[in-house]
Each structure stands twice: as C-alpha cells, then as structure tokens.
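Right, I'll just put the structure down here and ask away after.
Note that this complex is displayed minus one protein chain, with the remaining chains in position.
Every chain is named by a letter (A and B) in the order it is written, and numbering of its residues begins at 1.
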Amino acid sequence: MAARLLYCAAAVSALAVLAILAFLVYFSLPLFQGDQLAALFSWHWRPLQNEFGILPMIAASLALAVSSMLVAYPLALGVCCFAHGLGPDWAARPLLVAVRLMSSVPTVVYGLVAAFSLVPLIRGASSGSGLCWLAALLTLAVLALPTIVLLLDNQFQRLESEIRLTAAALGLTRVQEMLQLTLPLSSRGLVMAAILGFGRALGDTLVPLMLAGNAPQPPLSLLDPMRTLTAHIALVVATDSQSAAYNSLFACGLILFLLTVLVNLGLRRIRTGATAHG
Amino acid sequence: MADRQEKLSVAFAWLSALLVPALLAMVTGFLLRRGLPSLQVALWFGDTPPLAALLHGAPVFDGIWPACLGTLYLVALVALMAVPLGVASGIFLAEYAGGRTKLAFSFCIELLAGIPSILMGLFGFALILFLRRSFAPEANTCLLLSAFCLTLLVLPYLISSTRLAIESLPDALRLTGASLGLSHWQLIRRILLPASAPGIFSGVILAIGRAAEDTAVILMTGVVANAGTPGSLTAKYEALPFHIYYLAAEYQSPAELAQAFATALVLLALTGLLLLAARRLQAGLEIK
Partner (left out) sequence: MKRFITHGTRCLTLALICSALLAGAAAAGELDAFAGKKGKIDIAGGTAHIPVMKDAAKRIMQANPEIRISVAAGGSGVGVQKVGEGLVDIGNTGRPLSDDEVAKYGLKSFAFALDGVAVAVSPKNSVANLTAEQVQQIFAGKISNWKGVGGRDAAIHLYTRDEASGTREVFWEKLLKKGAIVETANVVASNGAMKSAVADDSDAIGYVSIGHLDETIKAPTLDGVAPTQENARSGKYPIVRKLYMNTKGTPQGLCAAFINYIMGPEGIRMTAAAGYLPLH
C-alpha cells in the first residue's frame, strides 16, 4: 500500500516534465500549418510589419550563455582549486561559506544591483546605453559562479578522499596533488560542471530581461543590446493570443526545452561513460 | 617551466578566491548604502497604522506588507504541495525503484531540474488558457497557479535531497531493522526516515528559499504590482521579488527606488536566514 502511494508520487513528479512538453507542443501546433514555421526562422522581429523571426533571440541566448560561462568557469575553477590545495587550508571553509551565501542571493537582487551600478559604469565608459550583452554577461557570470563552484567542490571532495594516500606516497605537495592528480582525474566532472553551468545561464530570465536592453537583433557587439529567448517569452506573453507573435512564444519555449534536453543528454552520456569505465 | 605554471595557477586561484568575498561585499554594501535609510516602518506599511494592518487587516498601500504576505502564502502553499510529493518520490527512488523504472524516473526528474523557470511559468500560463477553453472557463492566473508552478520548480531539489539523505545512511541501520524483524515500510518509517530527517529538512528549506526568490514563474502566473493583501487562493497577489523587479524598472521617484533597495535587503535577509537554517541542520547531521 505504502509502496503504491510512493510509486504514484514518483510517477506524478516524473510525468510533470512530460506534461510541460505536451503543453508546449500542443500550443505550438498552429506553427506547423502553412508557412508560419519558415517565418520564425528569419533574422527580423518586426511584428508590426508581420515579421516574426526568432533567430536573433536564439543567437543571443546561446551567445550570452557561452560567453558568461567563459568568464564564470575559469573563476569557479580557480576558487575550487584554491579551496582544495592551492590556497591556505584555513581559508577553504570560510571561502566555501561565502560561495554558499553568494548562491543564496536572489536573481532579482543581482539584477537590481547591476542595473544601478554596473550599467551606469558601462554607459559612462562607452557610447551605448549600458544595457547590453556585456552587462548581462558579467552579472550572469556572477550568478552562475557559485553553482559551478559547489558542483566542482563536490567532485574534488570525493576524489581527494580516494587519492590522498597515493599523493602522500608519491611525496606530492598539496599544490602538485591538485594540479597533477585531482584536476586531470576529474576531467569528466569538469565537463559536467561546465554543461550544468551552461544550462543554468541559458535558462535565466531576469538578468537578460533587466540588463540586456531587449533589442531583437543578432549579438554582434558586447556593447549592443540583445534579447534572449527567455526575456522574449517574458516580454511577448503579453500580446494578442491569436497572433503569430503569440505563437512564437511557444516556439521559443519549445526551443528552450529542447536545449535543456540536449544539455541533460550530454550530462547523462558523460556520467554513464564514467560508470562504465570506472 | 612546471614551477612557473604552478606559480601562475596559484596566483590565479588567489585572484578568483579573493573575488568571491569582494563581490559579496560589493553587493551587500551597495544594497545597504542605498536601502538602509528607507528600512523603516513606512517601508512595510506605507501610511497605514501598522497595528491596524496587522490586527485588523487594514489595506496597506505604498508599503511592502502585502508583498511580504504574498510571498509568505506562496511559500506555505508550495511547501504544502511540494514537500509530501517530493519526499515521497525521493523515498520511492531511494528504497523501492530499481532497474528501468529508476532510470526512467530519475531521467525525467533530472530533466525537470534543468528546465528554466520561465518555462514553468509558460506552462502555467498555457494551462490556464487550456482550462478556460475546455472545462473551467472561469480559471484564471492566481496565487494557487503560481504555487503549483513553483512546486514543479522545487520538486527536483526535494526529491534529490531526500534520495541522497536516505541513500547515504549507513548499511548498519538497515541490518538493525532487518534483525528486528521490521517490514520494509516499518524500516523506512521507524528507522531510515528519522535518521535522514536533518538532510531532508535542509532540502526542504533550500527549496523554500528557491520558491521565495523566483520571479520568472510568478511573472507569468498571477503576480501583479498592486493587489493588497492576498484575499483568496484564486486572487491576484503581490510578492517580494516581483516588487523589486517592478520598482527597478518603474520607479516614479527616488523614494520608490530606495524602496526597491530596501525590499531587496529584506528578501536577501530572508533567503540568507533560510540558508543558514539549512546549513545548521546539515552541520548537525555531520556531527552525528
């Protein structure tokens, strides 16, 4: 009896994801009639001229996620190495506490602070309005940093307990142990953390919505405004429910969902590879 | 060569490590400087007498009390829905599921964990459109819908923390149970669940923190800028994170902007406290 109830709970939880997919597909069905689909894959979003291209948003989402990872990932790796051997031992614990605190800061708070500190700074230093790719990129990097650090920390902790003795036997210093054993041995974990961080950056809505300026154009310069898929959904959810603009909402949702699936498949592949080998 | 590389790595690690406290200090310092002066009674209750608002439910305008209540109700509803479901699913995955069921279920739940929150909001929005077109023409975006969508958002956290807490219990506990002649369910009820309670609770608290801070989901499912204290489950409501987002873009005066910063401080304190509570529980667990 208890087992059956628990099974139902788990089934409901697992089915939730399918329900989300089903709704997205159901509401994107109108897209597959006529030439609507082709209209989506254009570089121009001008609803008043009946152009509903979402390519700029797709490009912006990918560009923002990749670029913010390029900033956040090396830093996160640095923080983690610091806490596992490259820094003094006494500093490791307080540093990780600080990282946890960072992870508890609400997204909207990061957005607010950046909008009134980082954005005026960029505006002063450039000819643009300050609401741009760069502002969103840096803020998103700060937002994603703790997630990646905590993941990597988890990996390193597990690995260290395994290799501590070997390292000691080889007479390696803590720094050498980190650089020559832990890092190379945790390559899979490193890739997984990168992919998860990418997924996190891709899915964030508030940061691009508040900081990236939301102009629907391809991301060509760090100082230009851009509009991501997530911000596009938040902005367009508003318009008329029979129009093509509204359809594009669910198309964006579907694309985001598929990207999430890809991220997860990638993770799964790496993980099952890991268990098969070791 | 190797030595130089080592030195460079150490230098870079120091640099990144110093960045973390620096960023934290910058964010909190900035918020304190801009928000602290307006952290007064008027921030909460506007021009309504606080006691009248607290005791008699007098409507509050230009204060964040309705948003505080909105967030509180939201979080309570999410906990009510998500905790039983999440913990039960976690137990199932840890103790009952095996083989393909376990693989399939855990894949779905991992996927759910990866879904951007705006999609949960879009799902809720689509759900309402669907309900209105089919069998509930009166359905509308509201507090309950937001809570439902937030439940989907935090469910994976709850499931995986419960599962982890149970799976990491020492085997000796199971043996004890078996030697006492307990059934599987009795073993879970009497031994495994109590032993893993701190881990589960800390998962619950983190999930609550996530529900309290999310803006993208509620943005699409019923939060509004002005609604007063939430009247019913099917009413529109205000919430702290949305209030910050709204004021950041729409402030009409420097005072309103200062209110946004003060509200951010309140929300930050809330999520910070939740985190500390969760950490304490975990620490208690580790000492045991």
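Annotations for the structure displayed:
Note that a contact is a pair of C-beta atoms (placed from the backbone, for glycine too) under 8 Å apart; a residue touches a chain by one contact, two chains touch by 3 or more.
These figures come from a predicted structure and were not determined experimentally.
Touch, as defined at the top, links the missing chain to these shown chains in the whole complex: A, B. Screening A:146, A:189, A:203 or A:216 against the full complex identifies A:216 as the residue touching the chain left out.
Residues of subunit A in touch with the missing chain: 44-48, 120, 123, 127-131, 213-217, 224-225, 227, 235-236, 238-242, 245. Subunit B meets the missing chain through residues 57-59, 61, 128-129, 132, 137, 140-141, 224-228, 231, 235-236, 246, 249-252, 257.
Everything below uses one rule, namely that only the chains that are shown with their structure count from here on.
Spacing of subunit A relative to subunit B, judged by their CA centroids, is 18 angstrom. Within the complex formed with subunit B, the subunit A residues making contact are 2-3, 5-7, 9-20, 23-24, 26-27, 74-79, 81-83, 86-87, 91, 95, 98-113, 115-117, 142, 145, 175-176, 179, 199, 202-206, 210, 230, 233-234, 237, 241, 249-250, 253, 256-257, 260-261, 263-264, 267-268.
The touching residues of subunit B, when paired with subunit A in their complex, are 5-6, 9-10, 12-17, 19-21, 23-24, 26-27, 30-31, 34, 84-86, 88-89, 91-93, 95-97, 104-105, 107-112, 114-123, 125-127, 129-130, 152, 155-156, 159, 184-185, 188, 209, 212-216, 219-220, 241-242, 244-245, 248-249, 257, 260-261, 264, 267-268, 271-272, 274-275, 279.
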